[in-house]
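Excluded from the complex is one protein chain; the other protein chains are retained at their positions.
Letters are used for the chains, namely A and B, taken in the order the chains are written, and counting of residues starts over at 1 for each.
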Amino acid sequence: MSRRSRITVAAFLALVATGACAADPTVIERTEEIVGRSFSSATADERKTRLDQDEVQALCSMHHNQPPEAAALRILELSRSSLRYPPEGRLMGDWKEGEKLASVGTGGHIGKIQPDRPGVRRGGNCYACHVLAPKEIAAGNLGPSLAGYGKQRGTSPESVRLTYEKIFNAQAFYPCSHMPRFGSNAWLTPQEVADAVAFLLDAASPVNK
Amino acid sequence: MQPSFFDGLRPRIAAACAGALLAAVALTATGDDNHAIDEIAKYREMLKDGNPAELMEMRGEELWTTPRGPRAASLEQCDLGLGPGVLPGAYAHLPRWFEDTSKVQDAESRLVTCMTVLQGLSVEEATRNWTKPNSDIEALVTFVATKSQGAAIDAPALHPREAEFAAVGAELFFRRAGPLDFSCATCHSQDQRRIRLQDLPNFLDPKSAQSSMITWPAYRVSQSAVWTMERRLIDCIRQMRAPDADYLSDAVIALEVYLQKQAAGGVMQAPGIKR
Partner (left out) sequence: MGSPMKLRARADGDVVEVKILMAHVMETGQRKNPAGEPIPAHFIQTVTVTYGPRTVLSAQWGPAVSANPFLSFKFKGGEKGGTIRVNWVDNKGDTRTDATIIL
């Protein structure tokens, strides 16, 4: 067997093993129809912002988060073009504000069963998925540990920009990353993303202690 | 405890629970995750003898056998898929296709069918307060599920309509939407993951899917109530920042068909006991 065909076979087996084949279009159609009638209390606006998928979401759903090359390139392109920066161009904000955001998991819950109280703070909830400051032991592990992130990467303009863009839209680097596109989805403001950058990179931040 | 995206936000936890959480925190601090998991397992073992779900089961049995509704009928002739009144193992074979309603139904929607058809209750009456502790449907589902203890989950979705629901359920599992791009797969497609300190089952792994599905419905200490599978799923959907999914809706039942299929062969231990 040639090297090339061996790679193809391995890739095919990997696809089978992870179930990464794109879904049958008729199943997707049926799924959308069922979603359409299973949320009868949703308003038109809630349907648009909470249930309908944008192009990136639809591509990731369809490919079960393992997009083939063409889809991955399209996701990268859409995600890169959605990057925005704070008005004054300062990509590193206040680490203390970033630390607060990292622990706040409320905001955005709607419906009648258990909505958020009005005016409740919307956070980044970084600790749900990442180790950040090593002193916070109740940290999740859905994402990689980010303890000492700034110690390893420093605060050069390149490092700051890369960190900012990854938080703003992780899919500009990793198509179909599980991480929410915090900035592109306007869940966090550019200023809040900059605060999160400072929490990760600032030498004084507990992340780097 | 820190609030998280996924917290029920009801700040009441049994004293014993708080103790176990502290133990878990202390052990995690030493960096030994396995010990934390062992401690939580020990805590569950301790509570098993006194699972308050048994109170709900007693009430469910009474609701099952007592004539109620305009027709003054009990539910003893209710067909949950294995024939009228056959309870042992019935929950483990659900959801399934039912000829008489032309629907794929789970335990909850089927019980509602029985309450409306046999007892003459309205759907509103049958599902009254389904989100609150002590609802009739919660008690009945607990009773019915308990009768499947020791039975293996066997809902292979062979009927074409069941197979369609399983396929739709799989798509729903991966379907990302909303301001945080969440789908079920965000949290439930990798091994040994946690949100904060809360363990997450990986439903792509049969063993992990089994260990979760065999324990629902479950008494949730933080809620002082038994949560049914639908209640659990609708709350996950809420936490993904979606609108409330309709109770007994096809989207929820399709997800259940998929999850039961993933968990095939798991031996039922419900009602479980959880955080």
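The definition used in the following text is that a residue touches a chain if its C-beta (ideal position, glycine included) is under 8 Å from a C-beta of that chain, and two chains touch if they have at least 3 such contacts.
Since the model is a prediction, treat every value here as computed from it, not as a measurement.
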Could you tell me which of the visible chains the hidden chain touches? B
For the chain not shown, which residue from B:T131, B:S224 or B:Q269 touches it across the whole complex? B:S224
Taking the full complex into account, find the residue in B:L55, B:C236 or B:A264 that is in contact with the omitted chain. B:L55
Interface with the unshown chain - residue positions in subunit B: 11-17, 47, 49-52, 54-55, 58-59, 219, 221, 224
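As a convention for this text, only the chains that are shown with their structure count from here on.
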Taking each chain's centre as the mean position of its Cα atoms, how many Å separate subunit A from subunit B? 28
Quick one: in the complex, what on subunit A touches subunit B? 19, 23-24, 27-28, 30-31, 34-35, 37-43, 46-47, 49-53, 56-57, 60-61, 64-65, 103-106, 108-114, 125, 127-129, 137-142, 178, 180-181, 185-187
Quick check on the complex: what are the subunit B residues that touch subunit A? 1-9, 25, 28-29, 131, 164, 167-168, 170-172, 174-183, 185-187, 189-190, 192-198, 200, 204, 234-235, 238-239, 241-246, 249-252, 254
